[in-house]
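Every protein chain but one is kept in place in this view of the complex.
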Amino acid sequence: MVDLSVKIGSLRLKNPVLTASGTFGYGRDYDEYLDIAQLGGIVTKTITLNPREGNPMPRIAETPAGMLNSIGLSNVGADRYLSDKLPALKNVDTVVIANVAGDTIEEYGEIVSRIQDQSRIDGIEINVSCPNVKQGGLAFGTNPDITAEVVRISRLETEKPLIVKLTPNVTDITEIALAAQESGADAVSCMNTLVGMGIDISTRKPLLHHILGGLSGPSIKPVALAKAYQIVQVLDIPVIGIGGIMTWEDAVEFLLAGVTAVQVGTLSFVDPYGSIAIIEGLRLYCQKNGISKVENLIGGMIQS
Amino acid sequence: MVDLSVKIGSLRLKNPVLTASGTFGYGRDYDEYLDIAQLGGIVTKTITLNPREGNPMPRIAETPAGMLNSIGLSNVGADRYLSDKLPALKNVDTVVIANVAGDTIEEYGEIVSRIQDQSRIDGIEINVSCPNVKQGGLAFGTNPDITAEVVRISRLETEKPLIVKLTPNVTDITEIALAAQESGADAVSCMNTLVGMGIDISTRKPLLHHILGGLSGPSIKPVALAKAYQIVQVLDIPVIGIGGIMTWEDAVEFLLAGVTAVQVGTLSFVDPYGSIAIIEGLRLYCQKNGISKVENLIGGMIQS
Amino acid sequence: MIHICEITEQHSITNNIYRMRLKAPMIASSAKPGQFIHIKVRTGIDPLLRRPFSIHRIDPGNEEIILLYRKAGRGTSILSQMSPGDSLDLMGPLGQGFDLQTSFDHAIIVAGGMGSAPVFFLIDELLKAKKKITLLWGVRAGEEIFNENEIRKQGIELKVATEDASKGHCGFVTDLLSEYLSKNITKNTYSGFVCGPECMIHEVQKIVESVDFRWQASLEARMACGVGVCLGCAVLIRERGFQMVCKDGPVFDLREVQFNG
Partner (left out) sequence: MIHICEITEQHSITNNIYRMRLKAPMIASSAKPGQFIHIKVRTGIDPLLRRPFSIHRIDPGNEEIILLYRKAGRGTSILSQMSPGDSLDLMGPLGQGFDLQTSFDHAIIVAGGMGSAPVFFLIDELLKAKKKITLLWGVRAGEEIFNENEIRKQGIELKVATEDASKGHCGFVTDLLSEYLSKNITKNTYSGFVCGPECMIHEVQKIVESVDFRWQASLEARMACGVGVCLGCAVLIRERGFQMVCKDGPVFDLREVQFNG
């Protein structure tokens, strides 16, 4: 028997595979395709204090080995999240992480405070990749001081495990990751999407209504792995790897680079069962290679 | 007859397609596969004052729709560049751009001064993606002040068209591009490779000896297009688009986003004739669509 | 549900329109007209996303579904190169089909281009329910019209418009609709159905503004998940806000769709 469990701060996950925010709805949308209790955990779609309609269409496009999205944080808002979405996860034996965002630093504190007493929420992931109007539209997470402030204010509101989801669109991600750690984050997840765009040459229109969007999928895997590896070198808290994970081999790659768990995003769109297939693949890989605990893989890269 | 020519500062290119530095040797390596006089221009491999052996193996690896490299600026050095490589391009009717780099700000000035009186060199591209030891190994081009200083010192040495090749691994590329423009650059090229990595899970070793390397190829196209578009919005000088261009459609996409010319890199490895195929494709596309000058495409994206 | 289905037949109808049969017992026995399937045209990462296709027809006896598709880009050209015996990974049936429960006697169907794909399944069901049918069918070139005899033999009133004047009315299918409405419709025992490109559907919306029976439209949008998760395929529906074409549609009440511009 292989022990697949891992620990993110005080959270024990039955295995290191979670589904990423925005790619698994509020947790029950893929019930027809998989048993969510088999997952290490679910990160729900980013919620904000008030509901949001999201951006005009088109919102998605395909790119070489990837996709662009500019959904615009369309979500049901905190009230409906608490009244409709969370209760639907009541008796599910897996970890539920609520992902939250705000328009201002204060709003991060408010949304955390609004949901933090829910026993069904096992951890809170802070999405700092939203545009900060005060900073000229650059994401909160591109500035270490602002990131620190967002984390600090959220930390004041909750004792639940607090995970900061980093944006990769920065010069030095270790600086931001350290700021998150020093302000009280229990873990960081790395990474959100890269900024990208595309143009339909037949109509001459941008592929996305908002022109710029977020790139995800296998094309970004090498970048995600590099960022995760870089922050693993400087942090003491656990890192969750995200970006382009499609197979159990990809998951092993991230674990060897030093992350404690992974999230899969775009994969679910292509193969709703893909996250479970990764878990099965990990188990088999460990069995075959005599690895009794998946934790033993973490950081196991051999430097040549 | 379609007019494919474009202007980069005082440089007139017969068409907007150049081959990117490091992917076309010193200009004559692909002679068996194409007639280089048909190219808009050639950017030669980055040269430094002294020859460099480059990094230990492995230096390259394949990734989803892309590749990683850490060649380590292996090059013949300024002397052999001038004595062997440049003369071989003597009677070729195309634009030759020398790409240069240094270990210190001063070295940039020295290498520019060393080559700038060569009539065969039509322009100089400054590679600011090399690690700056004084800045803790971050590339020169990640800091606007250092970029400005590199450009200023190079500008003092030459009146040749000066192109600054930007690194994408920054929070705000417009800031760096503006610094380059204000310090006297005649154009910028965008972009160099993204930082990425990979691990061979069977050996547990990193795919590259140096662990981190540069990601190129179709996977980075959406990022390259976004960066190019962003700097086109703020600059007055021309922008050359680079990153993942594989087809004439990709080239049109970049032109519509506002670049004046493009460079193709990884494509040449996959299809040495690819650059010429792009030029032919562009010509045909213009003909079919009644576009008399390719310049009319530049910035032609229609915002919805 | 995800199904691995064998291709049992593949034919080209024109230069770039293909008809494909797939062994898919579960879908053949449960699908409704207007629903679609979501296909991974090949394993691996290129192309990455699935491609949505309406169910063109079902052949329950053979446990088969039939697709009708146009070679439009990378995904469909890979599809077009596949052969009987090859397998496809598909999800479905997805989405809400046409609502045929409302009371009406006479279906008036407007189909444009590949919008004809779902229309044949719709017609098969309408015939079972003994409805009168008028089909207004617009295409670029006459060669894209197929099954003409079968259609007429079934007692369906068929009017064709071609953009290149090679068959029927020269012009748009919306011309046929305007003409039809101006002549025929008096009472509201009709029900309207429209499938085709967005601009055509938008045009139909304007034309039928004043007629007082129900119109259902089948919309298209770029899709990632196909099941309402990614929120990528939104369409603005009056009073309901953004709805997902994949999950809440692809069939919507025509009058409630808010097109951009």
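The letters A, B and C name the chains in turn, as written, and every chain counts its residues from 1.
Here is the rule we go by: a contact is a pair of C-beta atoms (placed from the backbone, for glycine too) under 8 Å apart; a residue touches a chain by one contact, two chains touch by 3 or more.
For clarity, every value in this text was computed on a predicted model and none was experimentally measured.
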Among C:5, C:24 or C:45, residue touching the chain not depicted: C:45
Touch criterion as defined above, residue of B:16, B:40 or B:64 at the omitted chain: B:64
Where the unshown chain meets chain A, residue by residue: 64-65, 304
Contact footprint on chain B, counting only the chain that is left out: 22-25, 29-30, 32-33, 53-54, 56-62, 64-67, 69, 71, 74, 217-218, 246, 266, 268-273
Missing-partner contacts on chain C, residue numbers: 44-46, 74
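Quick note on the criterion: only the chains that are shown with their structure count from here on.
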Chain hops separating chain C from chain B, counting only touching neighbours: 1
Centroid-based (C-alpha) most distant chain relative to chain C: B
Length of the line joining the C-alpha centres of chain B and chain C, rounded to whole Å: 47
Separation of chain A from chain B, taking each centre as the mean of its C-alpha atoms, in whole Å: 34
Interface hub residues of chain C, defined as touching at least two other chains: 45-46, 260
Residues within chain B bordering two or more other chains: 64-65, 304
